[in-house]
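Have a look at this one before I ask anything.
Yeah, one chain of the complex is gone here, protein chain that is, but the others are all in their spots.
For chain A:
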Amino acid sequence: MSSVTIPRTKPSGPVVPRFTFPQVALAVGAVLLALVWLAPLLWAVDTSLKPEPETTRTPITWLPEAPTFAAYQSVVDQGSILRWFLNSTIVACLVTVLTLGVSTLAAYGFSRTTFPGRRVLFGLLIAGILVPPQVLIVPLFQEMSSLRLVDTYWGIVLPQVVAPVMVFVLKKFFDGVSRDYEDAARVDGATRLRIVWSVMVPMSRPVLGAVAIFTFIGAWNNFLWPFIVTTDPSMMTIPVGLANVQGSYGLRYAQIMASAVLGGLPLLIVFALFQRQVVRGVGDAGIKG
């Protein structure tokens, strides 16, 4: 900022960054708050590495005296958690792929085509954003049981694919894409479906990425609907299955924490890898689950 007089030559000594006191204070405060926010996660990992008797000892031991993976071993050996992992993976992938496909097409339809009743349908879509999925559980369950979709992947997946917010977000983005590309493609004889695939999708990659990540996280984490629509433990997703863990393990806290760590780890990894897209996605779209 005030680097007017300093010539751009390499300093001979070690570079001493000139931080002002408020900057340092802010950074220290930021790190302290970050540690507070990470503490529960670290405490969970810490507990999961203790042998069972040590978890309930008072006064608390901060670090395990002899760290062990025994708790993880027994959680995995009991079998269910791997099945729930598989279920969550299948469900979250299906929801993401279907949501992206269906929402992209609909967003294109609303943004670029005209057909009778288009405005009415779009109004209905906007109204749909207002309907909280939580109040639909009772009629949806009835519907699912008459369609015999209780305890099936489709029963868990299909209602989650209906995400009017995502269509709305994509439509707004498509509205901002210049029509020139499309017209050029049309002149070259591309069909509209082709235009969606080769023009709109590549141009909207950041938004589509954000929608995909949020849909995936949302589907993986969804508790209420899978909890309602699954009764068979072998069809449960991670969040629903883990809800039973506390009861079935009794007071074995190391095992409970090991399950929690296993249940949360994939998402933390996804987030660490795609942090940039997540941050931008929230900024651009304000998508709240």
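Definition applied: a contact is a pair of C-beta atoms (placed from the backbone, for glycine too) under 8 Å apart; a residue touches a chain by one contact, two chains touch by 3 or more; residues count from 1.
Everything that follows uses one rule, which is that contacts and distances are computed from a predicted model.
Hidden chain, UniProt protein name from the list "Multiple sugar transport system permease protein", "Extracellular solute-binding protein", "Phenylacetate-CoA oxygenase subunit PaaC" or "Carbohydrate ABC transporter membrane protein 1 (CUT1 family)": "Carbohydrate ABC transporter membrane protein 1 (CUT1 family)". Although one chain is not drawn, the whole complex shows that of A:94, A:169 or A:235 it is A:169 that touches it. Counting over the whole complex, chain A has residues 1, 22, 26-27, 29-31, 33-35, 37-41, 43-44, 47, 55-60, 101-103, 105-106, 108-110, 112-116, 118, 121, 124-125, 128, 130-132, 134-143, 146, 158-159, 161-162, 164, 167, 169, 172-173, 175-181, 183, 186, 192, 196, 203, 217, 220-221, 223-224, 228, 238-240, 242-243, 245-246, 253, 256-257, 259-260, 263-264, 267-268, 270-272, 275, 278-280, 282-286, 288 touching the chain that is not drawn.
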